[in-house]
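The complex appears here without one of its protein chains, the remainder shown in place.
Chains here go by letter, A and B, matching the order in which they are written, and residues are numbered from 1 within each.
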Amino acid sequence: MSGKRAMTNVVFSNDFDKAMAAFIIANGAASAGYDVTLFFTFWGINILRKSDPVTAKKNLIEKMFGIMMPKGPDRLTLSKMNMGGMGLAMIKGIMKHKNVMPLPALIAQAKQSGVRLIVCTMSMDLMGIKKEELIDGVEEGGVAMYVDRMSRSSANLFI
Amino acid sequence: MSGKRAMTNVVFSNDFDKAMAAFIIANGAASAGYDVTLFFTFWGINILRKSDPVTAKKNLIEKMFGIMMPKGPDRLTLSKMNMGGMGLAMIKGIMKHKNVMPLPALIAQAKQSGVRLIVCTMSMDLMGIKKEELIDGVEEGGVAMYVDRMSRSSANLFI
Partner (left out) sequence: MSGKRAMTNVVFSNDFDKAMAAFIIANGAASAGYDVTLFFTFWGINILRKSDPVTAKKNLIEKMFGIMMPKGPDRLTLSKMNMGGMGLAMIKGIMKHKNVMPLPALIAQAKQSGVRLIVCTMSMDLMGIKKEELIDGVEEGGVAMYVDRMSRSSANLFI
């Protein structure tokens, strides 16, 4: 049955601005009583990587991908006007000035609010990202788990 | 309760092509009897800027952002194949030739059809965009207002 008060959003992108939007919407929906699931797939899984080095057994290709992709919320870049980091630094400066919660705090708040963070197993496999490289509290799941959460949700976004 | 005939779409992007899609879908849904809300956030708020100069009190950073971001529907660029404006000019030429309604007319039609245009207050604050820089008829609102509209809608997109 289609649920009344659940929201399931696919987080495909690892752009800083889209990650902000994903967590602001998730936290807003959670605080309004929604049962929220974020399903991280493709580039989106990088948002949940730990920023400190993790030793995981990897082959060469996996190591290369691991190096080229951003490690966690503080390494993401803007989808537009990043300008080698200058646009991003400006945005982060304004966020601090205006007391907008930074991305790591939004993620922590989501976890505290019970937002489920599911990471796509196929994407982890493709990009060689191991469970121990991800922050605590995330679950692994495939497309069947996504469809199950989606089928119980009245709102579904692809971010 | 989840509504039957309402649609709420987040407009995150200010790409010309995505803005076209957002308004074509909104107008199509409105003409089919839907109660449509577009919630403009992050770059998307630029779609609703007036193209003529507006004097608003701004600090240096806000002025810089204001200059770097597109001012209204006629300044947007394509997400792909923009080619310094050549791809965009080609698309606009074909649109005229094929009698596809231009973006400013689609926006005017949306307003006439009662599509609600809500601009994210946090994004305005972050990018230093003031109410007087936006076209008439837009409302301001935060994530709580978005969640309220979303919760009454049977269809929700993130564009």
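By definition in this document, contacts are C-beta pairs under 8 Å (C-beta built on N, C-alpha and C of every residue); 3 or more make two chains touch, one makes a residue touch a chain.
Predicted model, so just to flag it, every value in this text is computed and none were measured.
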item: Contacts of chain A with the absent chain, listed as residue ranges; value: 1-2, 10, 12, 14, 41-43, 61, 64-65, 68-69, 122, 125-128, 143-144, 146-148, 150-151, 153-154, 156-158
item: Touch residues of chain B, complete complex, unshown partner; value: 4-5, 7, 9, 17-18, 20-21, 24-25, 27-29, 32, 34, 79-81, 87, 90-91, 93-95, 98, 100, 154-159
